[in-house]
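My questions will all concern the structure given below.
A single protein chain has been omitted; all remaining protein chains appear in their positions.
What follows is chain A.
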Amino acid sequence: MRLSYTKALNRALTDALAADPAVCVFGEDVGAGMAGPTLNLLERFGPGRIVDTPLSEQGFTSMAIGAALTGRRPVVEFQIPSLLFLVFEQLVNQAHKFSLMTGGQAAVPLTCLVPGSGSRDGWAGQHSDHPYGLFAHAGVKTVVPATPTDAYGLLRSAIADPDPVVVFAPAAALPVRETVTWELAPIPLGRARIHRAGSDVTVVAVGHLVHDALAVAEELAPELSVEVFDPRTLYPFDWAALAASLERTGRLVVIDDSNRSCGIGAEVLATAAEEMRLVAPPRRITRPDGAVLPFAPALDRAVQPHREQLRSALRAFGPLRPPYGEGRAR
C-alpha cells in the first residue's frame, strides 16, 4: 500500500473515531476536510462528532478541554501553526495544569493536531512557525512524526493518551510517501527511532529534517558513518536511546527547524553535555535566534536549516575515515 503522510493522519483519525465513541474532532473547516486529515470524516461520523467550529480558537479549545474533562477524547485541528500562540493559555495554563492542580482528580485527554507546521513555502511570517519547543518547555507532550507510519502510530497514541498532546505534522513532511507492507499500529509516545545506524556521529533530526539527514548521511557515507536519530516525541524525550547512541558515536549534531535560543536543540545539547558520552563539542543547526520567516522564497529558505549546514557540521568533526574507507582515524 502506498501511503501519504496526510492519508496516514486521516487513517489514524478514522480508526480512532471508529474504535472509541468518545473520540471527536473540533476545528475550522474540518467538515470539508480543508487541511486533509479530516477528509470524509463528517460523512462517516456525522456532525455530532466532527464539529465545524466558528473562528474562535480560544473558545473551541477551551470547550474541547471542558469536553475532555467530562469523558470525551477531543482532537482539535489547527490549520496554521501560529494559532497555537492564540491558545497557549488554554493548552499550557489550563489543559496541562488540571491534573496536578486537581491532585489527580482530572485528566485532559486532548490532542491538538497541526497539519502543516513550519514553512509551507510562501506563506510568510504568520503562517510558518514551528513552536514545538514552546510546548516541550512547558511540559506538554509534544510529537513531531517524520514518516507516514509514524504519523499514524503517534497520532493514535496521542488520542489514546490521558494527557494533552500536541502533534506537529511538518508541512515539509506532508509530501512524504511510503510503501507500507506492514500493519499500521499505535506507536508509543516517548520512543525514539533510529532510521540509520552509524558509528561516527549521531544526528538528532526533528520532523521533516529526518529526510534531509538521511540524504546527507547517505551522501557522506564514504567519509563517515552517520547515525540518524529521530526522537519522534520531543517531550517526553527518549534520553536513554540518545545516551545509547552517543555511547556508540560520541559525536552529536542536532538539526532542528525552530529558533535557536531555548530551542529543543539547545536542550538536547545541554543534556548530552551534562550526562552523556561526547568526544567532541556538539553542534546544532537551527533557525536563527528570533527568526521570523520572510516571504521571498530565497529568504524563507535562508532561515531554515538546510543540508549544506549539516554537511559542514559533520565534516567539521575532521576526517574520521581515510578517503578509501580503510581503517579509522579517531
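Here is the rule we go by: a residue touches a chain if its C-beta (ideal position, glycine included) is under 8 Å from a C-beta of that chain, and two chains touch if they have at least 3 such contacts; residues count from 1.
One rule holds for everything that comes next: contacts and distances are computed from a predicted model.
Asker: One chain of this complex is not shown here; going by its UniProt record, which of these names is it: "Acetoin:2,6-dichlorophenolindophenol oxidoreductase subunit alpha", "Amidohydrolase", "Fe-S cluster assembly protein SufD" or "Heme exporter protein B"?
Answerer: So the chain that does not appear here would be "Acetoin:2,6-dichlorophenolindophenol oxidoreductase subunit alpha", according to UniProt.
Asker: Of A:Phe98, A:Tyr132 or A:Phe229, which one is in contact with the hidden chain?
Answerer: Answer from the full complex: A:Phe98 touches the omitted chain.
Asker: Tell me which residue among A:Arg72, A:His127, A:His208 or A:Arg232 touches the hidden chain in the full complex.
Answerer: Missing-chain contact among the listed residues: A:Arg72.
Asker: Which is it among A:Asp163, A:Asp200 or A:Asp257 that touches the chain not included here?
Answerer: Residue touching the absent chain, from the options given: A:Asp163.
Asker: Footprint of the hidden chain on chain A, which residues?
Answerer: 24, 48-49, 53-54, 56, 58-60, 62-72, 89-90, 93-94, 98-109, 139, 161-163, 190, 236, 239, 274-275
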